[in-house]
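One chain of protein is taken out of this complex; the other chains stay put.
By written order: A and B. Residues from 1 in each chain.
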Amino acid sequence: MIPNLKTDQKLKRFYMNRRQKTLLTIVVAAIILLCVVVGGALLDQDQIATNLTERNLAPSLQHLFGTDWLGRDMFNRTIMGLSLSMGVGLIGAIGSTSIALILGMAAATMGKMADRLISWLIDLFLSVPHLVTLILIAFTLGGGFKGIVIGLAVTHWPSLARVIRAEVMQIRSAEYVQISRQMGKSRWWIATHHIFPHLIPQLLIGFMLMFPHVILHEAAVTFLGLGLSPHEPAIGIILSESMKYLSSGMWWLAFFPGLCLLMIVRMFETVGGNLRLLIDPVRANEK
Amino acid sequence: MQLEARNISFRYGNGPYLFRGVNVTVEQGEIVGLTAPSGRGKTTLCRILAGFEKPLEGSVTIDGIPVSSKGFHPVQLVLQHPEKAVNPRWKMEKVLSEGGKPDSELLSLLGIEKEWLTRWPNELSGGELQRFCVVRALNTNTRFLIADEMTTMLDAITQAQIWHAVLEVAKARGMGIIIVSHEEMLIQRLCDRVIELK
Partner (left out) sequence: MSVLEVKDLLISFNQYTSGLKQQQLNVISNLTITLEKGEILAVVGASGSGKSLLAHAILGILPSNANVSGTLRYDGEVLTPAKQASLRGSEIALIPQSVNYLDPLMRVGNQVRTSARVENPVTAQRKVFERLHLHENVEKMYPFQLSGGMARRTLLSTAIVSGAKVIIADEPTPGLDPVVIKEAMESFRELADSGCAVMLITHDIVSALSIADKIAVFYAGTTVEIAPVENFAGDGEALRHPYSKALWRALPQNDFIPIPGAQPHPGDLPPGCLFAPRCPLATPECDRGQPEMRTLRDGMVRCIHAT
């Protein structure tokens, strides 16, 4: 007897298929995202004003994440930091995805020279770790919000551009596109009806997987002191400042902000990874 | 109306010539078989006739006029693997509409069920997909149809169904057909004349 995979069915009450799981993750992610963004917008600098009477408090009901050495509420600081980080991540990831789309399409359609040039550029960017190029670019642009956003946007596109280039090339030579040409369809019609619909899922997933990357890199660069300026309540700044207090037992300073960052990053990765499986026609029905 | 390929030669890049000086003529309403041992460029010749590929030397003409590369091509090609010939992200309705508005009479002639129109290509079998590819190629502007191993992957019943339908349409419209097949019995059964490539 071949073992029956139906045993899964016994767990039916708790069993969810990949589409349901993905949808649930998306909903949860969207809610958290919304809370953080709205929360970040509602809170203003007053909420994290220094209050020297309440310094270095451990987490309690009043201060969920505790307070820091200046008596600022860590929960509020974390929310504001996440909100800022996600804004930066969003702009960076959208920028990178657009660059990837334009360069990928150009490489695949604008002839041999363009292809060689863009492929060389992709290889060049991929041969150096993101973080190094990011630091260099952010530093050259003088750091700060503008520097880090531009740096993030121009460093994260290469692998997605390569995927898009390959995809466009493959579709262009597909039999159904050749037949479409025989049916008298124009290049523009083929591009919008045959090629572009194939790219949307790639772009969406590329974006979803890039987003956590961008956030982490932003936090890392800021942590190193080369990103956002210290007065901005970014997660990277919080983590970097908290470092020196960790040894004195104030674990909550770094723990909660770090955990929140990790959760958000993981959530996006899960959604992106699941979406990728679901749109793959070969693997779409796997468990 | 006459499809004529005169003195066609072809090779890929600087490779050896696949064939040189090939002449093929097909009259309106004629059904011609094309046979050759494998590796002699039958498929490439079909692609040249249908305008997928440009010949290195020679010309393809219809009634003496070179076929325009713009607009609907009067010579349509149906290939061996229907799975590759339809966009996997299009529903069958859209696949059909690429070759003009589908004629419900033609659909029923090819045994296409209404309910298949709303399906995705991966939900249909090879035989069902091939029926769609045939309908798409049988546009009213199609003057010649080239069937390159069109029913090689299909079972005998589906093969006979498709060919009966195609022959009926060809007869009604006076369309010429070129059939490429390894199956001798099929060629014998269908063709008025056989061209052998050497």
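Observations, loosely collected:
Going forward, a contact is a pair of C-beta atoms (placed from the backbone, for glycine too) under 8 Å apart; a residue touches a chain by one contact, two chains touch by 3 or more.
Worth saying up front: this structure is predicted, and the values here are computed from it rather than measured.
Only one of the listed residues, B:G41, B:P74 or B:G127, touches the absent chain: B:G127. The omitted chain makes contact with just one of the residues B:G21, B:P37, B:G71 or B:G174: B:P37. Only one residue in the set B:N87, B:N139 or B:Q161 touches the chain that does not appear here, and it is B:Q161.
One of B:G29, B:G58, B:P88 or B:G111 touches the chain omitted from the figure, and that residue is B:G111. For chain A, the residues touching the chain absent from view are 1-6, 17, 19-20, 23, 284-287. Summarising the interface, chain B meets the missing chain with residues 37-39, 80, 111, 113, 123, 125-128, 149, 152-161, 163-164, 182-186, 188-190.
Keep in mind that, in the parts below, only the chains that are shown with their structure count from here on.
Between the Cα centres of chain A and chain B there is a gap of 48 Å. Residues 174-176, 178-180, 182-185, 194, 197-198, 281 of chain A are the ones touching chain B in the complex. Across the complex, chain B meets chain A through its residues 50-52, 70-73, 76-77, 79, 81, 84-89, 98-99, 122, 136, 139.
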